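Report on the structure given below.
Just one protein chain is left out here, and the rest sit where they should.
Up next, chain A:
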Amino acid sequence: MDDSRPIFVQIAELIENDIIAGALPEETQVPSTNEFAAFHRINPATAGKGVNVLVDDGILYKKRGIGMFVASGARKRLVAKRRDQFQNEFVAPLIIEAEKLGIGEAQLIDMIRKEGTA
């Protein structure tokens, strides 16, 4: 809850991270809105909004009277979505910064390789 983006977006992202990391496996129950709110010290309505984003995306689904569950195939879909974002959010700024510093394409690839083997 630290950047300029809306809190509910950040909450949705935290839950997504837990699903991608396997901390919330598919077809298991996720904490309730009130538990999220108490844990992150945020308004329950905001936490609910974050959860609803994921319900709308089909990542979570509601079992009436029981709670929220992680949908089957949620992890795979999230990873695919994040890969698309990776291009825009990490690769593009990397190239802009490299150009600013006069790092050429070959040199940049070299640096990535070195980092990968380290």
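As a convention for this text, a residue touches a chain if its C-beta (ideal position, glycine included) is under 8 Å from a C-beta of that chain, and two chains touch if they have at least 3 such contacts; residues count from 1.
Operating definition for what follows: contacts and distances are computed from a predicted model.
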The chain not rendered here carries, per UniProt and among "Multidrug ABC transporter ATPase", "(2Fe-2S)-binding protein", "Cbb3-type cytochrome c oxidase subunit" or "TonB-linked outer membrane protein, SusC/RagA family", the name "Multidrug ABC transporter ATPase"
Selected residue (touches chain absent from view) among A:Asn34, A:Ser72 or A:Gln107
A:Asn34
Contact footprint on chain A, counting only the chain that is left out
1, 3-8, 33-34, 37-38, 40-46, 49
